[in-house]
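Only one protein chain is missing from this complex, and each of the others stays in its spot.
Chain lettering (A, B and C) follows the sequence in which the chains are written, and residue indices restart at 1 in each chain.
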Amino acid sequence: MELQVKDIIQWFELTNEKIQANKDYLTSLDQPIGDGDHGINMARGFKEVVNKISTQDYENVADVLKDVAMTLMSKVGGASGPIFGTAFLKLSIAVKGSDSLNFETFTKGLEEAVNGVKQRGKATEGEKTMIDVWSPVVDYLKSEKDFQGDQIRKTAKQAMENTKEIMATKGRASYFKEKSIGHIDPGAASSFYIFEALAEVIKGGN
Amino acid sequence: MELQVKDIIQWFELTNEKIQANKDYLTSLDQPIGDGDHGINMARGFKEVVNKISTQDYENVADVLKDVAMTLMSKVGGASGPIFGTAFLKLSIAVKGSDSLNFETFTKGLEEAVNGVKQRGKATEGEKTMIDVWSPVVDYLKSEKDFQGDQIRKTAKQAMENTKEIMATKGRASYFKEKSIGHIDPGAASSFYIFEALAEVIKGGN
Amino acid sequence: MKKIINDPNHVVQDMIKGMVMANPKTVKQLEDTLIIARSEAPIANKVGLVSGGGSGHEPAHAGYVGKGMLDAAVAGEVFTSPTPDQVLEAIKALDSGKGVFLVIKNYTGDVLNFEMAQELAEAEGIKVEKVVVNDDVAVEDSSFTTGRRGIAGTVFVHKIAGAKAESGASLEEVKAVADRVVKNVRSMGMALTPCTVPAAGRPSFQLDENEMEIGIGIHGEPGIERKSIATADEIATELTNKVLEDIEFSIGDDVAVMVNGLGSTPEMELYILNSKVHEILNEKGINVYKTFVGEYMTSLEMAGCSVTLLKLDEELKVLLDAESLAPAFLN
Partner (left out) sequence: MKKIINDPNHVVQDMIKGMVMANPKTVKQLEDTLIIARSEAPIANKVGLVSGGGSGHEPAHAGYVGKGMLDAAVAGEVFTSPTPDQVLEAIKALDSGKGVFLVIKNYTGDVLNFEMAQELAEAEGIKVEKVVVNDDVAVEDSSFTTGRRGIAGTVFVHKIAGAKAESGASLEEVKAVADRVVKNVRSMGMALTPCTVPAAGRPSFQLDENEMEIGIGIHGEPGIERKSIATADEIATELTNKVLEDIEFSIGDDVAVMVNGLGSTPEMELYILNSKVHEILNEKGINVYKTFVGEYMTSLEMAGCSVTLLKLDEELKVLLDAESLAPAFLN
């Protein structure tokens, strides 16, 4: 299958539904190891994303993704705004020109997105961030030939769960290591909803 | 009987014991209808009173009473400091010259004390203050011929209980009237301890 | 009780020490007292200005000691008026022959202790005048005052009488302007949570999770009404209207506004409230000359606020704008 403009729009509509439904849950994940605003931030941002993209006419997928990125960038704030904004901006740039997305382009684009995030946030795998969901999803996609919704969902879910076990490494003080263990990273959880929504679009598209 | 210097000293030692033992109770009385410091104030003051008078040699009762008054005045603060200070100061002035106190002098002195308090605080009977204990005690004494500890205690106790029923009258807003009903006035309660201590001194002296 | 203290019975002494250490050049503690005075006191040819009262209302009153405001603040125990001997010490330390002016909040305890000090000082030949501040419109007579209580409006009395005294005015002139402030200032407060007197160790009253108390005093004395918590706009409207009902305002009148936090209400909330207070005054054609938002007269860690309006004439404006070096009211 190829992802069309309408699929991309649906992807973010479904993401928004999940984020809104889990707003309090995401915030509660951010309370023990952060500052307790992640659900509020994501809900504010994705609501605006849907407001924006559902009232526009798009010629190609890159334009949708660019609007998603810019909206997240200017409405979310915090760490997650620039991080998710950068992810979708890089994806948008990578798939520029294509009016629909085949599996290969998408996978390549998502890899660019992860690279962009790493550069922006100076973080990498194993530091208990959303990268620990995005990066395993990219790895899985690179091992595949075509979209398989169930597998994407499963990979993202497992990766999200795994962030529970991750403890802060280099540079992070020991008391902190212990405290962060046992908690899912909030950005990893919202990333899971993003990929779960994608999986549902794919399944529907199949 | 006549109250000697040692009796007056014992009066305030016993008062202090009762105040210290009931410090929290007195404070709790001041919380619903005041600012929650009466027990703290009285405990601070009477502790100092005992410190003062138990280390001095006194020739006559007026001097003891004056030290009690001045100590309360300079250690209690709030409304109760000047009020109780004034009471004992007036009593001291009224009994000046006598090296022991007979019933008549004492009664007369206590009446002066109540008058002094009324003048100082611009309050009178029926306004839910310590006056509503002191004034009935004076009235009772005036109807008697000699010290009767049990009757003094009973009169003071009843008067203290009665402050529960008193509601703010002239000038006090209606919401306030209701709120103050059902609560014993804190200054009335500490006054009861003062007269209960006196009663015990008398009983011991009989 | 969760407090950053050492000994609950020693908080006032410890606090005074920390205050002097924070402002060693501008203030001093009078030996063996709980009085904070301007380091240069007594000041020749100047009426001395003394205020004070129970502690727990910081920055009131020691924070208002400084050039252009108070010359001394006498601290009592928490929520307990200081004693006459302490107030007398302050009066004696300030008098430079021009007399001493007392700013008293209208609580029985404060009035009694300050008045006794006044009598004692007068007996020693010192000229003393006073004003009793009673800006709280919430209650006509409260359980332990006769007449209205004195709350945040007192700070305007400090500022304006302080500026007048600083200008070299006589005791009578200082009293006249202080009386004028008292006549023109009104306040009303509300609370969301109680506070805990350190030596008592438990909260002074209880409020349910969805309750607020309107018209509360600054020691947690009862107010007008306990009801469901309302929005900032509703609270601003209720407090401002009560104040406006009590004093005559005409279109074009100038006022100073004080939105005062009682202790634990964040500045964010005070500013949200302030926005509605201004809206109401604008609607009525009342002109806001100056606004003060912050903690000026607190009640330990109580959550809540008060709104104060002061009607200004030309002299009051000049005095309000005059220089002040008091740490809690730099101007």
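We take it that a contact is a pair of C-beta atoms (placed from the backbone, for glycine too) under 8 Å apart; a residue touches a chain by one contact, two chains touch by 3 or more.
The model shown is predicted, which means the values in this text are computed figures rather than measured ones.
Remark: the absent chain touches shown chains A, C in the intact complex. From the options A:6, A:120 or A:164, the residue with contact to the chain not on display is A:120. Interface note: of C:3, C:183 or C:227, the residue touching the hidden chain in the full complex is C:3. Mapped onto subunit A, contacts with the missing chain fall at residues 27, 31-37, 39-41, 44, 73-83, 120-123, 128, 168, 171-173, 175-176, 179-180.
Along subunit C, the points of touch with the absent chain fall at residues 2-6, 11, 14-19, 21-23, 55-56, 58-59, 63, 192-193, 209, 212, 229, 231-233, 235, 259, 263-275, 278, 288, 291-293, 295, 298, 300-301, 303-305, 330-331.
Basically, only the chains that are shown with their structure count from here on.
Distance from per-chain Cα centroids to the pooled protein Cα centroid is smallest for C.
Taking each chain's centre as the mean of its C-alpha atoms, subunit A lies 54 Å from subunit C.
Distance from the subunit B centre to the subunit C centre is 32 Å, each centre being the mean of its Cα atoms.
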